[in-house]
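Mind having a look at this structure? Questions to follow.
Missing here is one protein chain; the remaining ones are kept as they sit in the complex.
A and B are the chain letters, set down in written order, and residue numbers restart from 1 in every chain.
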Amino acid sequence: MSQATLGIRRISGHAGPAPGDDVERDYQVCKLIDTTTCIGCKACEVACLEWNGYTFTDTVFDNSYQTMPETAWNYWNLIKFNEHEREDGSITLLMRKDQCMHCADPGCLTACPADGAIVQYTNGIVDFQQQNCIGCGYCVSGCPFDIPKFNPTTKKMFKCTLCVDRVSEGLEPACIKSCPTGCLHFGSKDDMKDLAETRAKQLRDNFGFEKAGVYDPAGVGGTGVIYVLHDVTNPEAYGGLPKDPRIPFLVRFWKGPAKWIGNLAMLGGILGVTLHYLRFGPKQVDAEKRENGGQP
Amino acid sequence: MTNGWIDIKNTDMMLIMGGNPAENHPCGFKWAIEAKRTRNAKMIVVDPRFTRTAATSDLFLQIRAGADIAFLGGVLRYAIENNRIAKEYLVNYTNAAFIVKEGFKLPEDGLYSGFDGATQTYDRSSWNYEEGNDAGGEAPAHAAAHTAPSAAAAKSAGTTLGAAAVTPTPLPAMPPKVAYDLTLQHPRCVFQLLRQQYSRYTPEMVERITGIPKDQFLKAADLFTSVRKDGDMKKVATIMYAVGWTQHSFGTQIIRTAAILQLLLGNIGRAGGGVNALRGHSNIQGATDMGGIFDIWPGYLKVPNPTDVDLAAYLKRITPTPSKPAPWDSFNYWSNTPKFAVSYLKAMYGDAATKENDFAFDYMPKVDRNYSWTQIWDNMYRGSVKGMFAFGMNGVAIGPDSQKNIEALKKADWLVVGEIYPDETSEFWKSPGITPEEMKTINTTVYRLACAGFAEKDGSMTNSARWLQWKNVAVPPPGECRLDQDIVAQIFLKVRDLYQTQGGKFPDPILNLTWAYTNAQHPALGDLAKELNGKALADLTDPKTQVTIKRGQQLPGFAWLKDDGTTACGNWIYSGCWTEAGNQLSRRGTEDPSGQGIYQNWAWSWPANRRVLYNRASCDPSGKPYDATRKQVWWNESTQLWMGNDVPDFKPDSNPKDHMGPFIMNAEGVGRIFGPLGAFADGPFPEHYEPIESPVQNALHPNQSKNPVVKKLKTAADKYASPGDGFNIICTTYRLTEHYHYWTKNNRMNVQLVPEPFIEIPVELAAELGIKGNDKVKVTSARSYYVAKAFVTKRIKPMMIDGKKIYQIGIPIHQGYRGIQEDAGRDARTILNRLTPTVVDPNAFTPEFKGFLVKVEKA
Partner (left out) sequence: MELSRRTFLKGALVGGAGFSLLGFDLTPAVAQLKELKIARATETRSTCPYCAVSCGVLIYTIGDKAKNVTPQVIHVEGDPDHPINRGTLCPKGASLEQDILNPRRLLKPQVRRPGSDHWEDIAWTQAIDEIAHWVKKTRDDSFIEKDAQGRTVNRCESMAWIGGCTDTNEFNYLVVKTMRSLGLTYLENQARV
């Protein structure tokens, strides 16, 4: 257990107040990824693997510089390479680091039924607690970015922790530290938003990227990972970044209104039982049955 | 690098060509991104492929591999035609105003004056300055620059052309008083010759040769030269390159073109400027500094040759004398050569090096021909090189023509490999294709010595910014591994022991070599660093300051070196690295008061801890910085001294009124737009030549397509292709950011990032050949073949070269026959350099790894 602790804002599968949410408010941490200065070097991939002590994955070359098709339970951080044809016919290479977005309104947490398997700390980091994880995979259905991955050996779900172990000790996440060009930044959400908007403006004003902008989708309440894109109107070109990600309706419904309808129904049931008890008193078990150890 | 990594952040304009820093120097490339972010600097990338560097550029141009001089020559022409030049800088800091001798001829037909076809060499005596005074007012009788010298003139120069190739013949000296024309109008002044030379490099010609459409070329030329729009001198442009420039049969001249362009634009010596060799390895800068190559001693002293019958003759030959316009001054720092050379001999031979025996000058081997890399393999192949030490150097994989190197090793008696991983060189005798029967016939004894890795050794490495940084030992070597220095010391001491006890051929240099290390069998690298720095062998007193250095003390720097045997110094440019104040290489001061990224107190850089070379040129002739916001050095009128944020690379008390040139390592004191006499083997100006294997004729002079002084090797293994034989696709080679040379194929972390070797093929070529992504492809050159998977990409496009459709492909170099994937049988175990040709650049002797011809087929 680390010396430092982080307060928790939200817990999966847990009703009532999240412990810690009422204590002092932390900064919302945020990772800024400036895709216009990403050189696809994969230092972030290696730094992530090395820091988190993951074993090696057998990969296969697939007509691309990309290491593998998708992130994996033991590969949380993947640069997606896209050969992109611009309007004038010239070619460019769009490279985007793909990882958990640490949504302000995390679909995975919303969907998760296991008590304490997914937590959102007061600094905004969404973290999986494998000791509480039941491996059901509902988090996958809740995630619009297809991030949580299942480890078939331990039957647990895994994803980027935003190096919560480092962050809680005042260090930046491993990927951030390694990034050679500084396309990755880390700080408070406000600062990162500011930096991102400034950079996007610079790209529009000085480098001819008229559609440059910041990706911080409102559909999930904003994200703890934001992007600067050369063309914010076309996030799909960056390896399938969803234009308007949202938590799937069913997940929201079941874990939102449906849950409370259910709770009400449950309360009604309990109320009924109580009233029944008050009205009719305890149920009398037949003496014969009691002698048979409860068996009829 | 003339400048340094962090200094790139000071630039306004970047031209990245012949290099791919985003992939090969990611952490240095951050400063290019920094310049974009903080100064809105623009970046132009010119490369045969759209690389990951190109992905962050503002303008990318796809060039045909090997057409770089044509492109840069076109930019030179554009700058001159559009008056985007630094006139004052050009006149005062370069040899633009110098007048060249009558009889010098430009290569309109592909040949400079003085060419001898029989020996494929130039008599360079006409490549000289004219002696005289200010010729500004004189009306020249005729423009003689392009008239060929008469046969009589060549004879009267007294040259012996035939022997020139074998025995070095002394060239005439440069005149002490050079004729000049500060108006730059004289038809034989360097500037006018330059204008004439590149007048042929029109945008149309650039397009024909490089394949870059005229409009795109003009866009790039306009953007790059825009830093000198309207005569403004504040802005600065930098050029970055790597082996994409050096690995050609005209590589040195590509870099020369870049240097000329930077002189023309006044970008050298300035923060954010320069010509910057990025360099691909952690200590090849240091290895060169240390004379780890055949043609130099430590500190770039020329090696002696047999004409140097004694030390005096040697020193006279290698010590230049000033050559400049009479009213100007030239520091001519190489005039100190005798001090450096004698101190080196004293470091080598100590008390055995005396004035009487010419400081043991005869102990040193005398070199009279090319002994460079490809010559080693050629002569081993021919049977004269019997033994080889390969320490951390995978000669088989590095090539060129790897199979030739394997065949050569089969003929050697012995090979000693010092390595940390099993490599291709140590296992040449069981390389793919060798049968058990053949193995029995290979009589080479191979020792493979387990060495220590970087974390297990201390010592310093010199980066491309010339910083020497000391590293510490983190862990002991594993198993029975030994430190490299211990192995070499122990072998040498054993050899010395044998000569001591048994005698043998000329044992004196072996027996008398200094060996004053605390632990003879385990020399500490700190002891060696102290020897490099140098020490006083007698009490020395500076007559000016009366400061005294006691006998035995470490010297503060190379200014203290003497030519009378009272100082010893292993490498003069490293003098100052380990002084009486201790190890300067481990300094860790992080302060940078000027904000220019100079970091004066971090580690130590040669020479004398200067971070930007030739920084006097960042000021105008009066000593005032061209850009007040990026002040590096300046003349202080009150102290009558040069001072600055960086250490002035100049004579500290030279008043600007004396007009001393800022390029103190040149005898002229100024930058060389024209490279006189022996400076270059293939011409005083760069000229575009085709690679040795090219799909087209040279559009400038089809009758002289290739570099005329480049010689092909002649063993049975040296084969060269022409398009007529069906080899018509251009192949270029490179590294990937995920891998380092032939090293990280042993590292699972890197292997998983790029698990298999591949060949990058344009979509259009793949369609023609019926190749799909991930298909197995065979690439064949005149030498051999290579097999890997196809990476079909839009990032390399077909090109129109002189009206002909040409394809280029690209192959990363990292496959071998020992490695994680190789051992698991997951690739074809072919080495890329089986394909590459054995021709070399005539100046630097670097092989032409880039731009050779191949055939491509589905395997």
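Keep in mind that, in the parts below, a residue touches a chain if its C-beta (ideal position, glycine included) is under 8 Å from a C-beta of that chain, and two chains touch if they have at least 3 such contacts.
On a predicted model such as this, the values are computed, not experimentally measured, just so you know.
Every shown chain touched by the omitted chain in the complete complex is listed here: A, B. Only one residue from B:80, B:171 or B:488 touches the chain missing from this view: B:488. Contact between chain A and the absent chain runs through residues 1-2, 4-6, 8, 11, 13-16, 19, 41-43, 45-47, 50-51, 53, 113-116, 119, 121, 127, 129, 131-132, 134-136, 138, 161, 164-166, 168-169, 171, 174, 177-180, 182, 254-255, 258-259, 261-263, 265-266.
What we mean here is this: only the chains that are shown with their structure count from here on.
Residues of chain B touching chain A in their complex: 22-23, 26-27, 29-30, 33-34, 36-37, 40, 50, 52-56, 58, 60, 736-738, 748-756, 758, 773-774, 789-795, 797. Across the complex, chain B is touched by residues 36-43, 45-46, 49-50, 56-65, 67, 83, 85, 90-95, 180-183, 199, 202, 206-208 of chain A.
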